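Working notes, beginning with the structure itself.
Missing here is one protein chain; the remaining ones are kept as they sit in the complex.
Think of it as A, B and C in the order they're written, each chain with its own count starting at 1.
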Amino acid sequence: MANIPITVEFSGGLELLFASERSLSLEVAEGTTVGELVNILVDKHMVDTRTELFVVDGTVRPGILVLINDADWELEGEESYVLEKKDTILFVSTLHGG
Amino acid sequence: MANIPITVEFSGGLELLFASERSLSLEVAEGTTVGELVNILVDKHMVDTRTELFVVDGTVRPGILVLINDADWELEGEESYVLEKKDTILFVSTLHGG
Amino acid sequence: TPTATPELSAEEYLRYGRQLIMPQIGLPGQLRLKNTRVLIIGIGGLGCPAASYLSSAGVGTLGLLDHDLVELSNLHRQILHTLAYIGRPKVLSAIDRLRAANPNVTYIPHITALDKENALEIIQNYDLVLDCTDHPRVRYLVSDAAVIAGKTVVSASALKTEGQLVVVNKPTSSEEGGRGPCYRCYWPRPPPTESVVSCGEGGVLGPVVGVMGVLQALEAVKIISSGALEGQRAPASANEAAAGSPGTEGPSKPEPASMLFFSSYSPTPFKTLRMKGRRADCISCGTPSDPALKITASTIPDYDNFCGPGPDAVLL
Partner (left out) sequence: TPTATPELSAEEYLRYGRQLIMPQIGLPGQLRLKNTRVLIIGIGGLGCPAASYLSSAGVGTLGLLDHDLVELSNLHRQILHTLAYIGRPKVLSAIDRLRAANPNVTYIPHITALDKENALEIIQNYDLVLDCTDHPRVRYLVSDAAVIAGKTVVSASALKTEGQLVVVNKPTSSEEGGRGPCYRCYWPRPPPTESVVSCGEGGVLGPVVGVMGVLQALEAVKIISSGALEGQRAPASANEAAAGSPGTEGPSKPEPASMLFFSSYSPTPFKTLRMKGRRADCISCGTPSDPALKITASTIPDYDNFCGPGPDAVLL
């Protein structure tokens, strides 16, 4: 199957888990879901070994929003959303400071 | 020829020339250029009769930027740019206050 | 309780003239500002600029809540405080400064921490709340109490180079019940203890938290002057109710839920994120499948323990 290019962005401190990279340009197999992307990120790109800071019980941990092209993934089918060419997936952690 | 839908936005006070509408959803004929769009706006949509506040010497007056999908029209061929489906054309006037 | 004020003084016309002449404000909007009571929770990096712009815009009553004292390390971002107030309550420092610029405003000091015992009692005396706190624990408390009291909250946060802003429990016609999402709808579950990293106070750029605080004031001015809060209580004056067209649309325009996200070192620093909106089964603003879970005045949760290693916790 062909690969498609996507962009993954990290924010709100999550970039620290990924070698301080705020933006990754990735190629994923056509048909890859966002749920599968999360596993790919943990397996291949996460540098910090504390995976529980990103994934808990098989999904993104509480306190992290997942945005598909700037829309909450809950509007797009959550884990089951199938990635399309040029999609941008943004992971944002709750900020609390003031 | 088919018509295509575009969005026109006014800002920086220019909306006052267009009945205070900040955003217009228009249909234009396929092949219409931005230069032609400016004339259409003056002829059909501008309410204020002082056309020199929008067009001088056949083009948009100094002090107004034209953005095609958030990019300066000078990057896109200025008047000769041919409109595409779902384009957003934004007219912004210089703000000077402080 | 605020006094109903039917009109503006000559001094007020002069002072607020440059916002009064705008159609988005006008006399009706200015009178709404004057007759509105706003509570600012947290007088730190967000609360200082927010209080400054709300006071100068002519909000009638400003409550300021914080239990902290001014410290030297606050001054790089908490722009109301000065050296002379080091060691004194932030609330008093702020009020002295605000009054020097605008004595028309009624300032109400609350030198206390917000907790489940006092939250509802304090919040119900105000029309609009700004959440300018610095801990997720308090953010859930503010939202839960505001939902029970029927108040809107403008909630912002900032850390390092980034910020977030949402409006919580906002009057709207686009959601059932006439209210937008609560804080729990945006962030349904607090992060687990394991994911909370304790590392003292987090770093933050002053202007980053400053931008977010000013944007909170702006959002508050927009909400108040539009008349969107008027469903919450009787109009404060006959004049106000009859004030005519500018800014009198009320709580009508359908607006999808959104979060403003600021990442100051990004090439496109601001993003408007489209959010899911209200959750029908939200334990605060919705109808949970188990009715016993529904948060009420007498069951506001204990927030002391839910997010890990104490008051200095910093979330990743």
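Definition applied: a contact is a pair of C-beta atoms (placed from the backbone, for glycine too) under 8 Å apart; a residue touches a chain by one contact, two chains touch by 3 or more.
Please read these numbers as outputs of a predicted model, since none were measured by experiment.
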By the document's own contact criterion, which visible chains does the hidden chain reach in the full complex?
B, C
If the hidden chain were put back, which residues of chain C would touch it?
11, 14-22, 24-25, 49, 52-53, 56-58, 72-73, 75-77, 79, 81-84, 100-103, 160-161, 201-208, 210-211, 214-215, 217-218, 221-222, 255, 258, 260, 264-265, 267-270, 272
Residue numbers in chain B that touch the chain omitted from display
11-14, 16-17, 22, 52-53, 56, 61-63, 65, 67, 70-72, 74-75, 90, 92-98
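In this section, only the chains that are shown with their structure count from here on.
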What whole-Å value do you get for the distance between chain B and chain C if each is reduced to the mean of its CA atoms?
38
Rounded to the nearest Å, the gap separating the Cα centres of chain A and chain B is 38
Where in chain A do residues touch at least two different other chains?
none
